[in-house]
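One structure is given below, represented as structure tokens, and several questions about it will come after.
What you see is the complex with one protein chain gone and the rest in place.
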Amino acid sequence: MPPRSIGEEFTKGLWHENPIFRQLLGMCPTLAVTNAVINGIAMGLATTFVLIFSSIVVSSIKKLIPNQVRIASYIVVIATFVTMADRFLAAFFPLISKDLGPYVPLIVVNCIILGRQEAFSSKNSVGRSFIDALGMSAGFILALLILSSIREILGAGTFLGHQVLGSWFEPWVIMILPPGAFITLGILIALTFVIEHKIKQRR
Amino acid sequence: MSLSSRMVIVLTSVGLISGALLSTVGILTKERIALNKQLEIENAIITVVQGTHTSEKLYEEKDLVVYGSKDENNQLIGFAVYASGTGFQDKIILMYGTNPSFTKIYRLTILEQKETPGLGAKITDKDAFLQFWENKDSSKPLTLRKPAARSPEELSPFEVNTITGATISSESVLNTVRLSLEKLMSLKKEGKLGNEE
Partner (left out) sequence: MMPNNLFILQSSPHFKDKDSVPKIMYAVIISLMPAVLASLYFFRFKALFLYLACVITALITEALFLLLRKKSLDSLSDGSAIITGLLLAMTLPPSLPVEHAVIGAVMAIAIGKQVFGGLGQNIFNPALVGRAFLQTAFPVAMTTWIPPITQKINTATFATPLGNLKFQDAVAQGTLSPLKDLFFGNIGGCLGETSALALLVGACYLFYKRAIDWRIPVGIICSLMVFTGMFWLINPNKYASPLFHVLAGGLIIGAFFMATDMVTSPVTPLGTTIYALGIGVLVGTIRLFGGFPEGVMYSILLMNTAVPLLNQFTRPRILGERRKK
């Protein structure tokens, strides 16, 4: 396979290797916190912060780490950044921190992050790892944004807390509950597979 | 250098560096986080015992904290009670204000809950639930009004309202309040709530 251009390194995270829709990684935060757009964005940004800094650190110390203890080292690095993000949210955005609850500390075990370290940062340069992390985060945020928009609009009739559907609309409570997350995510994944299939057929 | 010593050195140094980083962040944010928590509690106290100027923690145990509220003249005007109980889905944490003799409940507010949105979660809603808890007479045990009344005037002073379709959530709020009140009475008898007149 020829080496990807920098642009491709970024855009692959948005579509072809989108962590949610194509790799089906990080399902736990995806399903749990997308009941409101603001929570989706906050979770996306927290994960972005952790992913970018872990990727930079891991790719820059990759030669120092013996193969046998690499996972342990990655987890320590990731956990450090997660705890920093958690404390930061609790200090400056207490309301969001309360809404996200245990899901911020749980970023530690988000497979997107460990997966990127293992599959990419441990084998590539710092620059490429940074671009890769940026692309993956963008894909993650994009997915959370789509999912949480659908759920908040149908489940509460609002978008970012603003009423968007008129008073005639009776909110579908199910959409902000767990079953709504599963149904919406399932339909979205099916849609991306249909689109991908169509793209391949056209080639 | 042997492999095992390299492993030890790498893991130790990674651990040390991240430990150092985290303790820095911890120290930097500690005060602010504590402040946020305190602000939240203070706001709740002012909501449930109106006219509170200063408040102090008088008693604390698992699931029950009692704050004494004083006005500008340093007169005890009531207690703010922080209590939690089991709801339909998860814990409901609430706070209510009483007068100094526990015979009157001023107001109730819900601090944390995970009830069903649109149903049980209405316990945080003023119009649907909280207004029916204002100025209740707690000299007798409170009872739940079923089926729900439309306006606070329909209720007797000893009654609180149900949310239609969420009886269990309404009941658990009432039970939490009832249980904590009983506990408070016995605490007061034991003289554990300070030396109020």
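In this document, chain identifiers A and B correspond to the written order of the chains, with residue numbering beginning at 1 in each.
Basically, a contact is a pair of C-beta atoms (placed from the backbone, for glycine too) under 8 Å apart; a residue touches a chain by one contact, two chains touch by 3 or more.
Everything numeric here is computed off the predicted structure, so don't read it as measured data.
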Among B:4, B:38, B:75 or B:164, residue touching the chain not depicted: B:164
Option touching the unshown chain, where A:14, A:106 or A:174 are the choices: A:174
Missing-partner contacts on chain A, residue numbers: 170, 172-175, 177, 179, 183, 186, 190
Contact footprint on chain B, counting only the chain that is left out: 88, 116, 118-119, 146-147, 164-165, 167-168
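Going forward, only the chains that are shown with their structure count from here on.
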Geometric centre distance via CA averages, chain B-chain A, whole Å: 34
Sites on chain A touched by chain B in the complex: 64-66, 68-69, 72-73, 76-77, 79-80, 83-84, 87-88, 90-92, 94, 98, 155-156, 171, 173, 176-177
For the chain B and chain A complex, residues of the former touching the latter: 3, 6-7, 10-11, 14-15, 18, 21-22, 25-26, 29, 32-33, 36, 40, 112, 116-119
